[in-house]
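One structure coming up, written as structure tokens, with questions to follow.
Every protein chain except one is present and positioned as in the full complex.
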Amino acid sequence: MIAPPSTTRPPEVTSGPGAPKGPLQGGSRLADQTFRWICLASGLLVLVVLGLILFSTTKEAMPAFRQAGLGFITSKTWNPAGNQFGALSFIYGTLVVSAIALVIAVPVSLGLALFIAELAPRRLRTPVTYLVDLLAAIPSVVYGLWGIVTFGPQIQKLYVDLHRWLGGVPVLGNLTAAPQGRSFMTAGIILAMMITPIVTSISREVFATVPRDQKEAAYGLGATRWEMIRGSVFPSSRTGLVGAVMLGLGRAMGETIAVALVIGSSHVITAHLFGPGDAMAAVVANEFGDATGTYRAALIGFGVLLFAMTVIVNLLARRITGRAERRLAGGRR
Amino acid sequence: MPALLLVGFSLVGLMAACGKDSNNGSQATKGSTSESTSAKLAPATLNGSGSTFVQPFLEQVIASFSEKNSGVVINYGGGGSGKGRTDLQGGIVDFAGTDATVAAADVAKYKGPFLYFPTVAAPITVSFHLTGVDSLQLSPATIAKIFMGTIKTWNAADIAADNPGVKLPSTAITVAHRSDSSGTTSNFTNFLKMAAGPAWTLDAGSTVNWPAGEQAGNGNSGVAQIISTTNGAVGYVDFSDAKAANLHFAKVKNKAGKFVEATLDGASAALANVTINPDLTYNPLWADGDAAYPITSPTWIIAYTNQADHAKGAALKAFLSYIYSSGQDMANGINYAKLSDAIKSQAVAQLDKLVVPA
Partner (left out) sequence: MSARPPAGADEVFGARTPQDRKLLQRRRLFNSAFNAAVYACVLVAAVPLFAIIFTVLKKGGRVVDLDFLTKPIPVVTRSTGPGMGPAIVGTLLITGMATLMAVPLGILAAVYLNEYGKKNRLAQVIRTMSDVMTGVPSIVMGLFVYTIWVLRFGLSGFAGALALACLMLPIVIRSTEEILRLVPAGLREASLALGASRARTILTVVLPAAVPGITSGALLAVARAAGETAPLLFTVGATRTVNLDLFTGVNTALPTQIFRNANQAFPGPVERAWGAALTLIVLVVVLTILARIVTKRFAAPLR
């Protein structure tokens, strides 16, 4: 028994009083509604969890916040034994390491994205895509292990050489002083490797949504590939790329383990990029296990700060890429 | 997807079985000569945490003890003396390793009276990594200035004064210290306070407000790792870890004015004339004697006098007496100094004070 064609009934109808109760209709109305509520509850879970994270971590961190007041963010005196919790040097470290990572990763990621989207010969496209995926698949702790055991000691020699050549130069000399394998720079380099995949993949999607006729128009007018990209691709991708960079920033700020292993654990605000430093997520990973009382609360406070910072950055990035996405139809996320 | 999970879990089960087998299939069944406590111990799990200074020794003793008592599992988590003491306060562990005595103010935080059981002693080395330099000697005042950051390069005047005739490079000094609450830090800084006098202005304690720019390592092995991978680094590391990591360490000038190498004999010499308190705490730092190594660190296991559980209490007592018998024989091989006879005999006598419920 085949029901009449669906033209007589709107497709969105739920099983209401008017619907025929045939043998194919399973379950009562109650079951249908229950299922809907279960799905809704699962969806709400996201909001609940996010809210709980904010609430419970802030509550646990209150003793430290109360102890330090606004000085938690503005003071650079970090002396847990003496009950002084100024996080400024860690905030500085997080920002510096993220900045170094972005400076390295953004050009490289853009290049990779352009390569995959525009330049690559057919047979190179897939391998390079896999290369980027592989960069993303390596766990953070393996990056850290490699950094601390292999990369760090090797690159320290390069730092020492650089400092020897540039020691006299006014600004650079200061930047390169105190060269060590475990430093802001090493953490920044490894972080750059880790955020490259996310910046690359989002840039790729942004580039893929540039209307084809714009590109062909540029070629038709005799543009070289570089001029086509500069004239057609970049202008319409600008906002999307900004979003990609911000997502990379968010990832860099929150990256914990690799940074914890190679940053040197020295809380200091300094221009010596080749010297040791410390970052918020890193110090939590390194010292939480042994911390008690207000010290522990302060470390949880770092978690609160990180949560706030990454949520804000991600929301901003969403808004920016959302605007870019809405311009085109059927963009795959 | 369910199929995958099934396969995964069966693999896991297989591995678990294999893991368990190789764990229990030890040489315990070989009919070896048993200890004086020949009664078979009831199965129990003992958890401990604390000093990383004594960790290599405890691990070896645990391994050997577990072979002879197959039902008893002992987990020692390390984490620093501060963590061990806090864990014992909270009842999270059954015993704690600590190189520093409990502050009077903290005694009330414990769940009941506890006992100090000395285990071994060892030198705290001033380890360094400097290409081209294999041996150094340092006086306490110089060490103080290095760790305070006042001396910044290896060819500074103070270091040169301590080492006449040695060619010192101009490498920058990288100081490595502990990030966690550490008994080793406490002993090292107490030594500096006693020995360097006014030259040492940072206080002494389990955690210290170190000057900016120095690197922090987690545990003794973390500090050892920083030193071994960084040219120009210097730090305080326990003897056993320093030797195992092939670090060079400096001779330190002792109270009698002699530069003494960090050796087990130097540690034993420091222990020989020490005053033992009734609760078995003692202080071998900055000891008298020509051969005494001035930075000798004591270390204890602390546990509650009144044990709550029969099996655990019996296991703990057996483990401690094992430390005083076979453990002491193993000490030298792992680069720890055994206890002096005076200390040991008092410790063994104190074992009877442990109250184990029937």
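All chains are identified by letter, namely A and B, in their written order; residue positions are counted from 1 within each chain.
The rule is simple: contacts are C-beta pairs under 8 Å (C-beta built on N, C-alpha and C of every residue); 3 or more make two chains touch, one makes a residue touch a chain.
These numbers come from a predicted model, not from an experiment.
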For the chain left off this view, which of A:Ala285, A:Ala298 or A:Ile320 is in contact with it?
A:Ala285
Looking at A:Pro63, A:Pro80, A:Gly181 or A:Gly250, which makes contact with the chain not pictured?
A:Gly250
For chain A, residues in touch with the removed chain:
3, 5-6, 9, 11, 13-15, 19-22, 24-27, 29, 31-32, 35-36, 38-40, 42-47, 49-50, 52-53, 56-57, 59-60, 107-112, 114-115, 119, 128, 131-135, 137-146, 148-151, 193, 196, 221-227, 229, 231, 247, 250-251, 253-257, 261, 281, 284-285, 288-289, 300, 303, 306-307, 310-311, 313-315, 318, 332-333
Tell me, which residues in chain B touch the chain that this view leaves out?
1, 4-5, 8-9, 11-12, 15-16, 18-20, 22-23, 55-56, 59-60, 62-63, 66, 73, 75, 77, 217-219, 221-222, 224-225, 227-228, 241, 244-245
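Going forward, only the chains that are shown with their structure count from here on.
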Could you tell me the distance, in whole angstrom, between the mean C-alpha positions of chain A and chain B?
41
Can you name the residues of chain A that touch chain B in the complex?
79-82, 89, 148, 152-153, 156, 178, 180-182, 264-268, 270, 275-276, 286-287, 289-290, 292
Spell out the part of chain B that touches chain A in their complex, as residue ranges.
79-80, 82-83, 86, 172, 174, 179-181, 205-209, 212-218, 226, 229-231
